[in-house]
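Right, one structure below, let's go through it.
All protein chains but one are shown in place.
After this line comes chain A, so read on.
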Amino acid sequence: MVAQSADLAQPLLKNLQLVVPMTEVPCVHQWMVLANITHIGDPPGFCQLVDFPLDLITWTLTWPKFWNLLLGFALDLREEKQLEVTLEALISQVADLKNSLVSFIYKLENEYDRLTWPSVLDSFALLSGQLNTLNKVLKHEKTPLLRNQVIIPLVLSPDRDEEIMRQTEGRVPVFSHEVVPDHLRTKPDPEVEEQEKQLITDAARISPDVAQKQIQSLNKMCSNLLEKISKEERESESGGLRQNKQTFNPTDTNALVAAVAFGKGLSNRRPPGSGGPVQSGQPGTGPIIAGASGMQQVQISGAPTPQQPMLAGVQMSQASQPGKMPSGIKTNIKSASMHPYQR
(Lines give C-alpha, C1' and ligand atoms only; values in the text may rest on other atoms or scores of the structure.)
Protein backbone atom coordinates (compact mmCIF):
# COMPACT_ATOMS: atom_id res chain seq x y z
CA MET A 1 0.00 0.00 0.00
CA VAL A 2 2.24 2.76 1.22
CA ALA A 3 5.90 3.19 1.82
CA GLN A 4 5.21 4.57 5.24
CA SER A 5 3.10 3.58 8.20
CA ALA A 6 -0.61 3.99 7.74
CA ASP A 7 -0.94 6.00 10.91
CA LEU A 8 -2.30 9.39 9.84
CA ALA A 9 -0.89 11.15 12.88
CA GLN A 10 2.55 10.65 11.42
CA PRO A 11 3.54 13.13 8.76
CA LEU A 12 3.77 11.55 5.38
CA LEU A 13 6.83 11.80 3.26
CA LYS A 14 6.71 13.84 0.14
CA ASN A 15 7.74 11.10 -2.19
CA LEU A 16 5.23 8.72 -0.71
CA GLN A 17 4.12 6.24 -3.27
CA LEU A 18 0.61 5.00 -3.22
CA VAL A 19 0.04 1.54 -4.46
CA VAL A 20 -3.63 0.76 -4.53
CA PRO A 21 -5.41 -2.42 -5.55
CA MET A 22 -7.28 -1.63 -8.69
CA THR A 23 -9.98 -4.08 -7.91
CA GLU A 24 -10.87 -2.37 -4.70
CA VAL A 25 -11.45 0.99 -6.30
CA PRO A 26 -14.31 1.11 -8.74
CA CYS A 27 -13.99 3.50 -11.61
CA VAL A 28 -16.50 5.95 -10.10
CA HIS A 29 -14.62 6.07 -6.88
CA GLN A 30 -11.34 6.76 -8.56
CA TRP A 31 -12.79 9.91 -9.94
CA MET A 32 -14.24 10.80 -6.57
CA VAL A 33 -10.84 10.54 -4.97
CA LEU A 34 -9.22 12.75 -7.51
CA ALA A 35 -12.05 15.26 -7.36
CA ASN A 36 -11.69 15.54 -3.61
CA ILE A 37 -8.02 16.24 -3.77
CA THR A 38 -8.51 19.05 -6.21
CA HIS A 39 -11.44 20.34 -4.21
CA ILE A 40 -9.23 21.27 -1.26
CA GLY A 41 -8.16 24.41 -2.97
CA ASP A 42 -5.10 23.53 -4.93
CA PRO A 43 -4.73 24.63 -8.52
CA PRO A 44 -6.15 22.28 -11.13
CA GLY A 45 -3.69 19.72 -12.25
CA PHE A 46 -2.10 19.65 -8.84
CA CYS A 47 -3.27 16.09 -8.25
CA GLN A 48 -1.28 15.10 -11.26
CA LEU A 49 1.82 15.66 -9.20
CA VAL A 50 0.86 12.66 -7.19
CA ASP A 51 2.00 9.53 -8.75
CA PHE A 52 -0.70 6.88 -8.71
CA PRO A 53 0.48 3.63 -10.19
CA LEU A 54 -3.01 2.26 -9.82
CA ASP A 55 -2.45 -0.89 -11.76
CA LEU A 56 0.13 -2.26 -9.33
CA ILE A 57 -1.24 -4.49 -6.67
CA THR A 58 1.12 -5.06 -3.80
CA TRP A 59 -1.08 -4.72 -0.83
CA THR A 60 -4.67 -5.20 0.08
CA LEU A 61 -6.51 -2.22 1.34
CA THR A 62 -10.07 -1.71 2.35
CA TRP A 63 -11.83 1.23 0.82
CA PRO A 64 -12.29 3.38 4.02
CA LYS A 65 -8.65 2.95 4.93
CA PHE A 66 -7.60 4.04 1.50
CA TRP A 67 -9.91 7.04 1.69
CA ASN A 68 -8.47 8.21 5.00
CA LEU A 69 -4.99 7.77 3.73
CA LEU A 70 -5.62 9.81 0.66
CA LEU A 71 -7.25 12.58 2.65
CA GLY A 72 -4.32 12.79 5.05
CA PHE A 73 -1.96 12.70 2.14
CA ALA A 74 -3.80 15.56 0.47
CA LEU A 75 -3.80 17.61 3.68
CA ASP A 76 -0.11 17.06 4.01
CA LEU A 77 0.40 18.12 0.45
CA ARG A 78 -1.62 21.23 1.07
CA GLU A 79 0.53 22.16 4.03
CA GLU A 80 3.60 21.64 1.98
CA LYS A 81 2.18 23.76 -0.77
CA GLN A 82 1.49 26.52 1.73
CA LEU A 83 5.01 26.32 3.02
CA GLU A 84 6.24 26.66 -0.51
CA VAL A 85 4.05 29.69 -1.17
CA THR A 86 5.14 31.27 2.08
CA LEU A 87 8.77 30.66 1.32
CA GLU A 88 8.37 32.21 -2.09
CA ALA A 89 6.73 35.27 -0.57
CA LEU A 90 9.45 35.53 2.06
CA ILE A 91 12.18 35.21 -0.51
CA SER A 92 10.69 37.94 -2.69
CA GLN A 93 10.20 40.23 0.30
CA VAL A 94 13.73 39.68 1.48
CA ALA A 95 14.99 40.29 -2.04
CA ASP A 96 13.12 43.61 -2.14
CA LEU A 97 14.56 44.54 1.22
CA LYS A 98 18.01 43.60 0.07
CA ASN A 99 17.69 45.70 -3.08
CA SER A 100 16.56 48.71 -1.07
CA LEU A 101 19.45 48.27 1.33
CA VAL A 102 21.89 47.96 -1.54
CA SER A 103 20.65 51.14 -3.20
CA PHE A 104 20.67 52.97 0.13
CA ILE A 105 24.22 51.88 0.86
CA TYR A 106 25.20 52.87 -2.65
CA LYS A 107 23.66 56.28 -2.07
CA LEU A 108 25.48 56.69 1.22
CA GLU A 109 28.79 55.70 -0.26
CA ASN A 110 28.67 57.55 -3.55
CA GLU A 111 26.36 60.52 -3.10
CA TYR A 112 27.10 61.49 0.47
CA ASP A 113 28.25 64.95 -0.63
CA ARG A 114 24.93 65.88 -2.19
CA LEU A 115 22.63 63.66 -0.20
CA THR A 116 19.71 65.55 1.34
CA TRP A 117 18.04 64.64 4.58
CA PRO A 118 14.60 64.17 2.96
CA SER A 119 16.03 61.60 0.59
CA VAL A 120 17.63 59.71 3.51
CA LEU A 121 14.27 59.75 5.24
CA ASP A 122 12.66 58.42 2.08
CA SER A 123 15.06 55.51 2.07
CA PHE A 124 14.34 54.81 5.72
CA ALA A 125 10.62 54.93 5.09
CA LEU A 126 10.99 52.44 2.25
CA LEU A 127 13.02 50.05 4.43
CA SER A 128 10.60 50.29 7.31
CA GLY A 129 7.67 49.64 4.98
CA GLN A 130 9.35 46.58 3.54
CA LEU A 131 10.18 45.26 7.01
CA ASN A 132 6.54 45.69 7.92
CA THR A 133 5.43 43.72 4.88
CA LEU A 134 7.88 40.99 5.79
CA ASN A 135 6.45 40.84 9.31
CA LYS A 136 2.96 40.67 7.89
CA VAL A 137 3.91 37.70 5.75
CA LEU A 138 5.42 35.97 8.77
CA LYS A 139 2.37 36.61 10.91
CA HIS A 140 -0.14 35.66 8.24
CA GLU A 141 -2.59 33.02 9.41
CA LYS A 142 -1.87 30.81 6.43
CA THR A 143 1.83 30.82 7.13
CA PRO A 144 2.74 27.44 8.63
CA LEU A 145 4.76 27.54 11.81
CA LEU A 146 8.24 27.96 10.50
CA ARG A 147 9.78 26.94 13.79
CA ASN A 148 8.49 23.43 13.16
CA GLN A 149 10.68 23.20 10.12
CA VAL A 150 14.09 21.87 10.84
CA ILE A 151 17.12 22.46 8.71
CA ILE A 152 19.92 19.98 9.16
CA PRO A 153 23.29 20.42 7.55
CA LEU A 154 23.87 17.13 5.83
CA VAL A 155 27.31 17.74 4.41
CA LEU A 156 30.00 20.02 5.71
CA SER A 157 32.90 20.55 3.42
CA PRO A 158 36.03 22.69 3.72
CA ASP A 159 36.17 22.92 -0.07
CA ARG A 160 35.03 25.85 -2.08
CA ASP A 161 31.45 25.44 -3.23
CA GLU A 162 30.68 27.35 -6.43
CA GLU A 163 26.95 26.86 -6.09
CA ILE A 164 26.83 28.38 -2.63
CA MET A 165 29.16 31.13 -3.81
CA ARG A 166 26.70 32.01 -6.54
CA GLN A 167 23.62 31.84 -4.35
CA THR A 168 25.12 34.06 -1.66
CA GLU A 169 26.58 36.45 -4.23
CA GLY A 170 30.11 35.69 -3.18
CA ARG A 171 29.58 36.18 0.51
CA VAL A 172 29.91 32.56 1.63
CA PRO A 173 32.55 30.66 -0.29
CA VAL A 174 32.53 27.43 1.72
CA PHE A 175 29.92 25.54 3.69
CA SER A 176 32.18 24.42 6.50
CA HIS A 177 31.98 23.85 10.24
CA GLU A 178 33.19 27.41 10.66
CA VAL A 179 30.29 29.22 9.05
CA VAL A 180 27.44 26.80 9.59
CA PRO A 181 26.89 27.57 13.30
CA ASP A 182 26.49 31.23 12.41
CA HIS A 183 24.34 30.86 9.34
CA LEU A 184 22.01 28.18 10.60
CA ARG A 185 21.66 29.56 14.10
CA THR A 186 18.09 29.81 15.34
CA LYS A 187 18.78 30.47 19.01
CA PRO A 188 20.95 32.98 20.84
CA ASP A 189 24.38 31.99 22.12
CA PRO A 190 24.28 29.69 25.11
CA GLU A 191 25.85 32.47 27.19
CA VAL A 192 23.13 34.89 26.17
CA GLU A 193 20.51 32.28 26.90
CA GLU A 194 22.01 31.78 30.34
CA GLN A 195 21.91 35.53 31.03
CA GLU A 196 18.33 35.74 29.85
CA LYS A 197 17.36 32.91 32.16
CA GLN A 198 19.08 34.69 35.01
CA LEU A 199 17.14 37.86 34.29
CA ILE A 200 13.85 36.05 34.16
CA THR A 201 14.44 34.38 37.52
CA ASP A 202 15.48 37.73 38.98
CA ALA A 203 12.32 39.31 37.70
CA ALA A 204 10.21 36.55 39.13
CA ARG A 205 11.71 37.08 42.58
CA ILE A 206 10.63 40.70 42.89
CA SER A 207 7.37 41.26 44.73
CA PRO A 208 4.57 43.07 42.85
CA ASP A 209 4.83 46.10 45.17
CA VAL A 210 8.50 46.57 44.50
CA ALA A 211 7.93 46.11 40.80
CA GLN A 212 5.19 48.72 40.83
CA LYS A 213 7.51 51.17 42.59
CA GLN A 214 10.26 50.57 40.11
CA ILE A 215 7.88 51.11 37.22
CA GLN A 216 6.74 54.37 38.72
CA SER A 217 10.23 55.69 39.27
CA LEU A 218 11.25 54.73 35.75
CA ASN A 219 8.20 56.47 34.30
CA LYS A 220 9.01 59.55 36.32
CA MET A 221 12.55 59.60 35.07
CA CYS A 222 11.41 59.20 31.50
CA SER A 223 8.91 62.00 31.68
CA ASN A 224 11.48 64.28 33.32
CA LEU A 225 13.92 63.51 30.58
CA LEU A 226 11.31 64.10 27.89
CA GLU A 227 10.42 67.43 29.39
CA LYS A 228 14.05 68.48 29.48
CA ILE A 229 14.56 67.47 25.87
CA SER A 230 11.49 69.27 24.61
CA LYS A 231 12.42 72.35 26.61
CA GLU A 232 15.86 72.32 25.10
CA GLU A 233 14.32 71.89 21.67
CA ARG A 234 11.99 74.80 22.15
CA GLU A 235 14.81 77.01 23.35
CA SER A 236 17.07 76.18 20.46
CA GLU A 237 14.19 76.77 18.08
CA SER A 238 13.39 80.17 19.49
CA GLY A 239 17.13 80.88 19.54
CA GLY A 240 17.29 80.03 15.89
CA LEU A 241 14.34 82.27 15.28
CA ARG A 242 15.99 85.08 17.12
CA GLN A 243 19.00 84.61 14.96
CA ASN A 244 16.97 84.72 11.78
CA LYS A 245 14.45 87.17 13.01
CA GLN A 246 15.58 89.94 10.76
CA THR A 247 13.92 88.56 7.69
CA PHE A 248 11.61 91.49 7.39
CA ASN A 249 11.21 94.96 8.74
CA PRO A 250 7.72 96.31 9.43
CA THR A 251 8.89 99.87 8.81
CA ASP A 252 10.09 98.87 5.38
CA THR A 253 6.80 97.15 4.73
CA ASN A 254 4.92 100.30 5.54
CA ALA A 255 7.24 102.44 3.48
CA LEU A 256 6.92 100.16 0.47
CA VAL A 257 3.16 99.85 0.76
CA ALA A 258 2.85 103.61 1.01
CA ALA A 259 5.11 103.99 -1.99
CA VAL A 260 3.04 101.76 -4.25
CA ALA A 261 -0.25 103.00 -2.88
CA PHE A 262 0.32 106.71 -3.28
CA GLY A 263 3.89 107.34 -4.23
CA LYS A 264 5.11 108.28 -0.81
CA GLY A 265 8.83 108.79 -0.95
CA LEU A 266 8.95 108.49 -4.68
CA SER A 267 8.28 112.01 -5.86
CA ASN A 268 10.19 113.75 -3.10
CA ARG A 269 13.35 113.63 -5.10
CA ARG A 270 11.79 115.62 -7.84
CA PRO A 271 12.67 119.24 -7.25
CA PRO A 272 9.60 121.44 -7.37
CA GLY A 273 8.88 122.78 -10.80
CA SER A 274 11.50 120.61 -12.36
CA GLY A 275 10.13 121.05 -15.78
CA GLY A 276 13.54 122.30 -16.87
CA PRO A 277 15.61 119.14 -17.07
CA VAL A 278 12.82 117.25 -18.65
CA GLN A 279 12.19 119.89 -21.21
CA SER A 280 15.85 120.03 -22.02
CA GLY A 281 15.13 116.67 -23.43
CA GLN A 282 16.67 113.25 -23.26
CA PRO A 283 16.78 111.76 -26.70
CA GLY A 284 15.73 108.20 -27.07
CA THR A 285 13.60 107.83 -23.96
CA GLY A 286 10.48 107.55 -26.01
CA PRO A 287 6.86 108.23 -25.26
CA ILE A 288 7.25 108.45 -21.49
CA ILE A 289 9.38 111.48 -21.74
CA ALA A 290 7.08 112.97 -24.21
CA GLY A 291 4.20 112.37 -21.87
CA ALA A 292 6.01 113.61 -18.82
CA SER A 293 7.35 116.71 -20.42
CA GLY A 294 3.97 117.37 -21.91
CA MET A 295 2.49 117.28 -18.48
CA GLN A 296 5.10 119.62 -17.12
CA GLN A 297 4.47 122.00 -19.91
CA VAL A 298 0.84 122.11 -19.04
CA GLN A 299 1.75 122.99 -15.52
CA ILE A 300 4.08 125.72 -16.46
CA SER A 301 2.27 127.31 -19.27
CA GLY A 302 -0.58 127.76 -16.86
CA ALA A 303 -2.74 129.76 -19.18
CA PRO A 304 -5.93 127.83 -19.79
CA THR A 305 -5.98 126.59 -23.30
CA PRO A 306 -9.01 125.20 -25.01
CA GLN A 307 -7.35 121.78 -25.20
CA GLN A 308 -7.13 121.36 -21.43
CA PRO A 309 -10.24 122.89 -20.01
CA MET A 310 -10.54 120.38 -17.22
CA LEU A 311 -7.10 120.69 -15.74
CA ALA A 312 -7.05 124.43 -16.13
CA GLY A 313 -10.39 124.65 -14.44
CA VAL A 314 -9.19 122.62 -11.53
CA GLN A 315 -6.12 124.67 -11.09
CA MET A 316 -8.02 127.89 -11.19
CA SER A 317 -10.66 126.88 -8.75
CA GLN A 318 -8.09 125.66 -6.33
CA ALA A 319 -5.84 128.60 -6.63
CA SER A 320 -8.75 131.01 -6.99
CA GLN A 321 -6.40 133.30 -8.83
CA PRO A 322 -7.60 133.68 -12.33
CA GLY A 323 -5.59 135.45 -14.87
CA LYS A 324 -1.90 136.03 -14.98
CA MET A 325 0.36 134.33 -12.52
CA PRO A 326 4.12 134.37 -12.16
CA SER A 327 5.59 130.97 -12.70
CA GLY A 328 6.90 130.72 -9.14
CA ILE A 329 3.40 130.75 -7.74
CA LYS A 330 2.42 128.13 -10.18
CA THR A 331 5.02 125.84 -8.75
CA ASN A 332 3.37 126.28 -5.42
CA ILE A 333 0.06 125.40 -6.90
CA LYS A 334 1.50 122.27 -8.22
CA SER A 335 2.86 121.13 -4.90
CA ALA A 336 -0.29 122.24 -3.16
CA SER A 337 -2.38 120.26 -5.54
CA MET A 338 -0.22 117.23 -4.90
CA HIS A 339 -0.35 117.58 -1.18
CA PRO A 340 -3.84 116.40 -0.31
CA TYR A 341 -3.31 113.24 -2.23
CA GLN A 342 0.00 112.60 -0.65
CA ARG A 343 -0.93 113.07 2.91
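Throughout what follows, a contact is a pair of C-beta atoms (placed from the backbone, for glycine too) under 8 Å apart; a residue touches a chain by one contact, two chains touch by 3 or more; residues count from 1.
The rule is simple: contacts and distances are computed from a predicted model.
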Revision key, fill the gap. In UniProt, the chain not displayed here, chosen among "Mediator of RNA polymerase II transcription subunit 18", "non-specific serine/threonine protein kinase", "MMS19 nucleotide excision repair protein" or "AAA+ ATPase domain-containing protein", goes by "Mediator of RNA polymerase II transcription subunit 18"
**Study point:** Absent-chain contact - pick from A:151, A:204 or A:261
**Key:** A:261
Point to revise | Sole contact to the chain not displayed, among A:167, A:236 or A:253 | key: A:253
Review point. What residues on chain A make contact with the chain left out of this view?
Key: 241, 244-250, 252-267, 269-270, 274, 277-278, 282, 285-296, 298-299, 307-311, 314, 317-318, 337-338, 340-343
